[in-house]
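For this depiction, one protein chain was excluded, whereas all remaining protein chains were kept in their positions.
Residue numbering begins at 1 within each chain, and the chains themselves are lettered A, B and C in the order written.
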Amino acid sequence: MARLASPDTETAAKTPATRRRGELSNLQFALVVTVPVLVFLVLVIAYPLGYALNLSFHDIRFFGGYSATWVGLENYADVLSDERFWNGFLLTVRFTVETVLLTLGIGMALALVVRDLPPRWRWLRALIILPWAVSPYGAGIFFAYLGRGQTGVGTALANALGFDTSINFITQDLVVEFLALGAAWNMAPLVAFFLLANMLTTPPRLYDLAKLDRMSRFETFLYVTLPPLRFTLFVFTCIITVLSIKTFDYIFTATQGGPGSASSVLTYVLYRTSFQNLDLGYGAAMSFYLLALILISTGIIFFTWGRREARR
Amino acid sequence: MTRSRITIWLVLAIAVALIWTFLPMYWTVKFAFMTKPEISRFPPLLFPPDPNLASFFNIFGSDYTLADGTVVPASGQARQIILGLRNSLIVSVVVTAVTIFVVTPLSYVFARMEFPAKGKLLAAVLLSVSLPPVSTLIPFYVLYVQLDLVGTLFGLIIITLTITIPIVAWVMIGFFRNMPPIEQLGRIDGFSRLYIFTRIMVPMARSGIMVASVIAFLFAWNEYVYAQVLVTGSTAVTLPAAMSGFLFQAPEPGHLAASIFLSVLPPFVIAFFLQKHIAEMNFV
Amino acid sequence: MTKTRGGFSRGFTRRSFMATGSAALLGSTALGSGLFSGGLAYAQDFDLMATSGEPVYFRGWQFRTDVVQSNVDAYNERMNGNVDYATVTGDYPSLMETTLIANGDLDVLYANPSSAVRYMGGGWVMPAAELPNGQEIADSMYDNIREAWSVNGQLLGLSYFVSVRGTLLANLQRLDEAGFGDNPLPTTWDQLYETIYALHEAGVETPFLPHWFAEWFGISWGFLFEVMNRGGQVADAETHQPMMTVDGPAGATLEAWKRLWNSGLVPEEVLSYNEAAYIDAFRSGRYVFSPQQIYDIKTFNDPAQSADVAGHISLLPGTEQSWGLIDSAMYLMTSRDRPDALTDDVMRFTSWYGYKDENGDFAVANRWLEENMLFSAYRPVMESDAAREAIQSSVARPEDYDTVLEVYARTPYPKGVWNVVWSEEFNVWLREKLFSFLQDDLPVAEVIEEANAEITRLNERYGI
Partner (left out) sequence: MAKIELNNVVKTFGTQHAVKNLDMTIEDGELLVLLGPSGCGKSTTMNMIAGLTDVTSGHILFDGHDVTTLPPHARNIAMVFQSSLLYPHLSARRNIYMSLKRSGLSRSDIEARIAKAAETVNVAHLLDKMPNQLSGGERQRVATAKAIVREPDCFLLDEPLSALDAALRLTLRAELVNLQKRIETTMVFVTHDQVEAMTMGDRIGVMRDGGLEQIGTPTEIYNRPETLFVAGFVGTPPMNFLKGAVIDEAGKRLFVRGALRLPLTGESAGTPPADQVILAVRPHRMTLTEPGEQALPLKVYAIEHLGNETIVVCDSDDHDRIRIVVGSEFAASVGSTLYAGLDTSHALMFDPATERPIRAGKREVA
């Protein structure tokens, strides 16, 4: 047998070069699918940003006659000397750091638990994902009822065990930690699943190696399980940081920023300023500090950690 | 997998994981099966003493007679709950469909093609992830008033897309990046870019698209901040906005719990059946 | 008939705001429509039949929406109306304000007087005085309430309900258990606090649930009424100048609060309660005393709703001092741009719903009284036999009927801080400051000084 070709098929297989005209180039194809979406997105980014930017240079008043007075950078300067802003800022940072650590830690723990499930028990994995499907405001309601001394599980258990006391987590000292725990409850399953997907790609031989090296469980985790997960952890650190700083509905339904202003994170301060006080110019200026906080935090994470991971 | 044996530690760990997962939900959802006095009892009850389904009937507008003959009246919020359920389904399904339809080609292009200004455009897409809804609410509201979109499903769908598109794009770009260079195979076989994309890449990306759909659906279904301002008190009210009526002002923890229970069912079902795809798609 | 609705300035206001951000996007809303109000062909009898066929948007917060809906249905059916009713949930006053600023689809809404004054200041409200039967409506109200609801002599809205927030409720059963059953109930705040500490000595862990919850009508209102109950004023009713002093009622209130907080008798979580949690907490029977809505006496004494305390909830007598403040709500009409015919329909519906129906009955007000013990501003409603029956069926002891009326009659209204455009802003400020006062243990004098300064600042800002 020499060749498969037969004369009649040869011409057909040799398609003439005419198709080239009908085929889109990379750029054209990219333009066709991206431009409409990008225009949409740019509008929905640019419009509110531009609007808010304009507001932020004005003092907006609705009462005693509407007025918008140009005040330049005054709003921005005022924010920096606003005690409520700094209080909210510190609470946001505290909430975010705690949420990130708890979410990653708990996500990791969940992943380790479901990884080791024997095949017949694998269906349990499906249950662990469920809290992720709960909305932030739903999670807020759950944790409000769970944490309050009046309705909470602490009080119920304490009394069931015979202690006549009320255990309350919604206190000035604990509320942020408690909220972070709730946020972690909400988001950790997703982290767990992506970590699990990565863990399953680690060659089992490495674990045998670790055993031969007589590594302790902890060392095995540290030197075998953890390294391939680092990029995933980095990505989720970024995601959870952004989501935590942005979070509003969760805190709105859980504590309304309370008790007092103990959980009035920046988004809540912003909500009060813009919605309750209708101080729109000032609120807009504050929202740019909030945006800056988000960008700077993710920037810091990227430059101190992400670039190292990306190079790897 | 290092050890697949069931040890006492593993059982313990599973127990803790399950308690962690279900306790917070259970604690509120149990209210749905309790009467008002039972809910407000102090110290709080660990279990519904005499479970009943009154709240579920009430939120759909029916009175319910308890075993002892007490009639629990229907909720006045029932109309909004029913409306909210319908609207939430419409919004979520439409948003999911549009998001997937738009984002799949978008992220494919960003993940696998080179073109000018790609980096900057990508940055713009991702920047919109970090815009907090609280700060864009007022501008959007004003715009919507001018466009007469307040209180419309269409308006809510548009604004929800601004949340889902960047996030889903983010996930899908990662997913497409990790796929083998299959389009080269397709080009050798003489297929157009459109054919390669629609008939080869999309079928191959099925599990990624599934996960992206779940994410889009969840974000749309769970959206509350914009809905609160844009559609509360209108015929376009969504379930979260309708539910919040049980949370503020007049106390109806039972109804709240019943409607939360209702509201987590669809995402639960979806997440439950699609979780295996999540484990498959490894996008980062 | 000419009316001064100020339609022009209102339209202008909104457009200016929107133009601030987006001149290019601005569509041209009909400027002229608001210029002259719908000239209702005002005849002797106010014809309540709707004519325009266009929807009238009626929005309220979530309270017995079943009752509201059935009332609205009745109007729509009998008066050929096209009223679209829905509840607005969440942060009600802020959401309403946003809608009003934006000239959204909203014609009739619930509003507390302080919000109403603010909306009026924004130029978004068509006062009730502009109803063809406005004078008649005003005349049938109790004077003190009409005054509370008026700005510059103009009645803002119609009566939804009048209640006493901060009526001091007592759980008689818990008092008995603690061995205090035979003691007379406290009649002043100072006596109340003494009893609370005595109860605590006697082993009651949580004798008092103070009005310190997180809603906009929570802790700040708690402060307002305690100051007034002690005979003080937060700000002058006419000039709105601050009137708090360290050695006066304001100081006494804060001193009492500080002692209560530092004694640890009040769980910190109260500070994060919404009203649902606040009512549930008292309903659980955990607490002995608590300032609550007067109409919730009915809720708490209803076995179907509050099995643990039903039949045991009484109230402190109003013999020595007042308790609480007038918490009321109105039906307000907005001044949004809309066709004149529709404006006429809005007026017809508001009058029917907020005053008398086509048969001349206070149908809606009477129903509220019967179903939920919601009091009305209309004298004929409150002085009817039906009202007596409604109240008597809701109280724990027969003698409480008189106490209810006694407390109701004495209740003050904080006009100085409520009938002013900055009321909500001051409220938000006060709320945060009071939380901080408790949690950060701020000195009493400092808080009072700052509160006075804040009022002065707001007065200056708004040129009052």
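Going forward, a contact is a pair of C-beta atoms (placed from the backbone, for glycine too) under 8 Å apart; a residue touches a chain by one contact, two chains touch by 3 or more.
Not measured: the values here are computed from a predicted model.
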{"item": "Residue among B:Val71, B:Ala97, B:Ala123 or B:Ile182 touching the omitted chain", "value": "B:Ile182"}
{"item": "Chain B residues touching the omitted chain (full complex)", "value": "180-182, 184-191, 200, 203-204, 206"}
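By our rule, only the chains that are shown with their structure count from here on.
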{"item": "Chain at maximum distance from chain A, centres defined as averaged CA atoms", "value": "C"}
{"item": "Between chain B and chain C, centroid-to-centroid distance (C-alpha), Å", "value": "36"}
{"item": "Junction residues of chain C, two or more chains touched", "value": "17, 21-22, 91, 98, 215, 274, 277, 280-281, 284, 286"}
{"item": "Touching two or more other chains - residue numbers and ranges from chain B", "value": "42, 138-139, 142-143, 228, 244, 247, 253"}
{"item": "Of all residues in chain C, those that touch chain B in their complex", "value": "17-18, 21-22, 25-27, 59, 61-69, 84, 86-92, 95, 98-99, 102-105, 215, 274-277, 279-281, 283-286, 303-308"}
{"item": "Chain C-touching residues of chain B, taken from the complex the two chains share", "value": "35-42, 70-80, 138-139, 141-147, 150-151, 228-229, 232-235, 237, 241-253"}
{"item": "Footprint of chain C on chain A - complex, ascending", "value": "47, 50-51, 54-55, 58, 60, 62-66, 68, 84, 144, 147-151, 164, 166, 168, 170-172, 175, 255-264, 272, 275-278"}
